[in-house]
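With one protein chain removed, the remaining protein chains of the complex are shown where they sit.
Right after this comes chain A.
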């Protein structure tokens, strides 16, 4: 398997040949793994995979004995020295575990945004603790995952608890881009995503270990961590834009500290700032959002009695949405007793990721990581939970109910339809709206600036739909987006139009009850198609188009069944449109492969799966990785391909088609050579490589012979050969054994 001569086209690929012992790959590259535990884990995973139940009905077919004798178990990891990353243990398992995770990732990426607006003294207090970004930076990581269940009531009054709810804290003082320069600035954001991936790949010297490969091989990571990085980055590109309100603030925290000399005046001033000061939101953001008042009490320096008094006063003035947050102002260092590390921000935009710290692994003991007192962490967590559970969620539920009542139901009813019809055809009946234009447009769309004002019904409906989406009431959001689509088309508000189509399809796919029939899936496909066309051709908005296609792929894939084929098609479309860079090409090829692999065979039959297609795309992914000079990723993909092909190829694992065989042999050889080069082995000299690799095989032969001799020859000349001499004897040439036997 190891000699370079295995690139010869005639020979079957070594990894497919059953005779290769699995041990060889381990002993051959002794410095390959950093420690023994991953290999142990891999072995465990391996054995579990082997013992994983084959689909019960295929076992009844005649191929079971063949399969048990098939080269798959042995050749599993032998082609290249690599830990296997299996993307599906059994079809069922693979589809559920992985897709749930991706689904949760997608849902969490659309979480409500809470603005942070802190007074100067609060920021000063927090800076003492080591957080240069002030109060916002302090609480930001804690918003991303609210501990415990968050119960949300949907529009029909049914409650459901969510474990993975979160909010996004943003700095209100930060610049929000105007809609005009957004398209120019965001087109490069895909390049930034690519840069992040590149950095991620480069920073981990060994992509096998570290942050790229999860340790839990037993839990069968179904998606590569690199792909998750990509997905997360892609979904966190978007900043506040007019056409969707996910990044518009739902609430805003107004924080002062106990050091403030004029607390109530400062609070008023901050509130005024958010209304019409420098923190005023643009015209297209709904200005009425929840304000939440926080008093940060300095435990180390100030008197709690004073603060409590002030807090009571705040409650009297501002009502229920208040919180007293008790923090210590001293900086915490690692050596402190109750120090806790500040968690990493999960949702950083690519720009932040690029400008931020390089890698948590690199600067472990420098000032890169921040620590907090345990008590502070508890206080912040309690504060965030209270904020979300008692203020933000009820507020959003309330807004959805009110808007649903006042705006949406009016549109849904028969008179609403008539209103919109008459408005469309005659230009009257617009009621309070200012009719600037005639014809089909409602006149609410500001063509020159490209947005709806925040108080127009179109914008309010969109906001309501987005609220419902963030509250995970996908039924309501889907129907509202559906309502909006035609309005936007009439107004030629193409970005809005694309967004409505995209989110309508996404909500339909996320809605667990609407199990897709063929008809519905066709409709969903149609919607994605429209959205993608609008984004790309009409708005030339590549990041959103890619987001749309990626969401389409992931959500359709998680549907399983025949939907995976359209999922694969969307991934191919994303590649064809040139939306992804070279690293993305590799990732998407892997995704296409995963999509096809998720297709389970027809029950009881051998056919119906898409293993050949999945295998083909894995090979392509390997090729793409090799082009990028990532042999370790390439060999992982190649192994995946072997595993997928194992079902469809005959026992010796060779491809029936000669040109395919040649290509795969060459690819395998190239991967191996590059891998060894990356490991520092000199492969230019082919003979030395062959020798270096070949030695193990000869010693193996010796080993075997020794065993035989110890079994057979020992009884004969026990006196001559003591048991202690045995091992030393092995070092001699094999000839001795022959003579003796």
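As a convention for this text, contacts are C-beta pairs under 8 Å (C-beta built on N, C-alpha and C of every residue); 3 or more make two chains touch, one makes a residue touch a chain; residues count from 1.
Going forward, contacts and distances are computed from a predicted model.
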"Dynein regulatory complex subunit 3", "RNA polymerase II transcription factor B subunit 2", "Protein DIS3 homolog" or "Trafficking protein particle complex subunit 2/Sedlin" - which is the UniProt name of the missing chain: "Trafficking protein particle complex subunit 2/Sedlin"
Residue in contact with the excluded chain [from A:160, A:538 or A:627]: A:627
Residue among A:320, A:602 or A:678 touching the omitted chain: A:602
Hidden-chain contact residue, picked from the options A:225, A:343 or A:582: A:582
Positions on chain A contacted by the hidden chain, ascending: 569, 572-573, 575-578, 581-582, 585, 589, 602, 605-613, 615-616, 619-620, 623-624, 627-628, 648, 650, 655-660, 662-663
